[in-house]
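Dropping the structure in here first, questions after.
With one protein chain removed, the remaining protein chains of the complex are shown where they sit.
Each chain gets a letter, A, B, C, D and E, in the order it is written, and its residues are counted from 1.
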Amino acid sequence: MDNLYLVTRSTFERTAWRLALRLAQSGDTICFIQDAVLAVKGPLELRDKMAELESKGVDLRFLAEDLNARSLNASREKTVDYEGLVELIEKASRIIT
Amino acid sequence: MDNLYLVTRSTFERTAWRLALRLAQSGDTICFIQDAVLAVKGPLELRDKMAELESKGVDLRFLAEDLNARSLNASREKTVDYEGLVELIEKASRIIT
Amino acid sequence: MSPQKTILILLRSCPYGMATAAEGYRVIIGLAGMGLRIHAVLLEDGVLVALKGQNPSGLGMHELSQVFAKLTEFGADLYVHTPSVTERGLSEAGFIDSNLIDDEELKDLITSADHVITFN
Amino acid sequence: MSPQKTILILLRSCPYGMATAAEGYRVIIGLAGMGLRIHAVLLEDGVLVALKGQNPSGLGMHELSQVFAKLTEFGADLYVHTPSVTERGLSEAGFIDSNLIDDEELKDLITSADHVITFN
Amino acid sequence: MLRTGPYTSQNADTVYNIAKRLLSKGHSIRIYLYEDGVCNVVKQIKSPQERNIRDMMAELVASGVEIKACGTCAKFRGIRKTDIIEGTNLAGMAVLARFARDCDRFLSFGF
Partner (left out) sequence: MLRTGPYTSQNADTVYNIAKRLLSKGHSIRIYLYEDGVCNVVKQIKSPQERNIRDMMAELVASGVEIKACGTCAKFRGIRKTDIIEGTNLAGMAVLARFARDCDRFLSFGF
């Protein structure tokens, strides 16, 4: 894996997620943590872009502990727990928040 | 004047301005202060809505000291300094941030 | 003694990422306990506070939907802004008991309040 | 001693509303002064830092564009992300001297960096 | 009500600038410091070559502004009653309720 993008703030209240989606390339991973796990719900523009990025080979992940806290869920294969997040950090060349 | 809406955060980085524009009615004032003075530059969706609100009788204002700090400017009649902001506060029935 | 005032509290933040929802709760019950009339509105990301099934044990934090569900016991009224719910692809069915309001009803709550306190 | 590392610093915030730009500056010159190779990129609202004519005296704060203009004296390279400039309806003409970069050049800067430090 | 701390956010400056103008027009002002807001009145703040937020708050107190800081918020941030400037106190929700009951306009500054 090349770069790991960590998005932390609500995808509805902030626009910080746009940078990750703008820069991520094939081989990169975007992991949504904290309030950014709201990304499973949108906004619509984000959901469209997520589908597009996945087809280009960008991996999308959501932190399980933060999803559970907020009563949200993602498909099993896109969910990582803290152990999985730490593996993403180990594998990444660099981390961009 | 009825309600005074104060928007403080960047209109590009946050979406908090949407609430003020959604709720403001004829007679209300929306004043953009701090980083929210970026509203003079957009985003486009905000600029469209601002024009629409003005035609409905909502007053829009930008704080001079915060514009000057950031090298931005608004038309003279839409600019208020701290003295003007304090007058808006005095005249308002209630203030919503 | 001055007549009872009505305070509208707008809670606009997603729980847990910031302490805003938890700290807003303290103000709601604190002011309600002191005899002020409190209307608490969950809107924008704040509607997440009302979603049942939250489990923040993995974060070492306290669950919030259950404490908000008991707001009425403290004399505060709880409202959820339905447009915010819909915009987030959620359904009121999974929410704790509350009064559902739209934009017009929210405007009425604002107009009937003496003060508006925002937690964002 | 380990070979010189390259640090990419992304500054994403509007000046003055938060201390982020000013605090980012301290890290840029601090790390550059300690011999690290620093690429500092102003992007998103961070491009406002590079706008000439700022006058924060009414806020009691220090002007930032002039201190950022002197970054090269500390050995740091300054870049401005032009798509962010355009999106904000600004023009590079009013900006302090800097290297203008687009998305592809920004991606290259990321790839060539050992670490990325974000100020947002 | 001010919910953010010194320097990190411009809110404390905005509150100061508004309060000064309101004072000069004869209004009386109360400030309730909540969450990080309690950090604005910490005695030990030192700000070489910068505006001093503690002094700005002290100036408001000297002008008759009543400033109270949430005691619980202070505790969670390691601030004791001896750590805050003279003329201010730690206080609970009863004081915020009094402020809300007595005032004509209520402004809240958060994140």
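Simple rule for what comes next: a residue touches a chain if its C-beta (ideal position, glycine included) is under 8 Å from a C-beta of that chain, and two chains touch if they have at least 3 such contacts.
Here the structure is a predicted model, which means the values were calculated and not measured.
Chemist: According to the contact rule at the top, which chains on display are touched by the left-out chain?
Modeler: The chain that is not shown touches these displayed chains: A, C, D, E.
Chemist: Among C:16, C:79, C:95 or C:119, single out the residue that touches the unshown chain.
Modeler: Within the whole complex, the residue contacting the unshown chain is C:16.
Chemist: In terms of residues, what is the contact footprint of the unshown chain on chain D?
Modeler: 2, 5, 7, 13, 18-20, 23, 26-27, 30-31, 33-36, 115-120
Chemist: In the full complex, which residues of chain A touch the absent chain?
Modeler: 6, 8, 33-35, 65, 82-83, 85-86, 89-90, 92, 94-95, 97
Chemist: Would you write out the residues of chain C that touch the absent chain, in ascending order?
Modeler: Considering the whole complex, chain C reaches the absent chain at 16-19, 59-62.
Keep in mind that, in the parts below, only the chains that are shown with their structure count from here on.
Chemist: Under the document's definition of touching, what chains do chain A and chain D have as common neighbours?
Modeler: Under the touch definition, chain A and chain D have B as mutual neighbours.
Chemist: Starting at chain A, how many touch steps does it take at minimum to reach chain B?
Modeler: Minimum number of steps from chain A to chain B: 1.
Chemist: Could you quickly compare B-C and B-E and let me know which has more C-beta contacts?
Modeler: B-E
Chemist: Per the centroid of Cα atoms for each chain, what is the distance between chain C and chain E, given in Å?
Modeler: Chain centres of chain C and chain E, defined by C-alpha means, are spaced 25 Å apart.
Chemist: Please tell me the distance, in whole Å, between the geometric centres of chain A and chain E computed from their C-alpha atoms.
Modeler: So the centroids are 38 Å from each other.
Chemist: Could you put a whole-Å number on the gap between the CA centroids of chain D and chain E?
Modeler: 32
Chemist: Which residue numbers or ranges of chain A touch two or more of the other chains?
Modeler: Each of 12-13, 16 in chain A touches at least two other chains.
Chemist: Residues touching two or more other chains, restricted to chain E: which are they?
Modeler: Residues 10, 17, 105-106, 108, 110 of chain E each touch two or more of the other chains.
Chemist: Once the touch criterion is applied, which pairs of chains come out as touching?
Modeler: A-B, A-C, A-D, B-C, B-D, B-E, C-E, D-E
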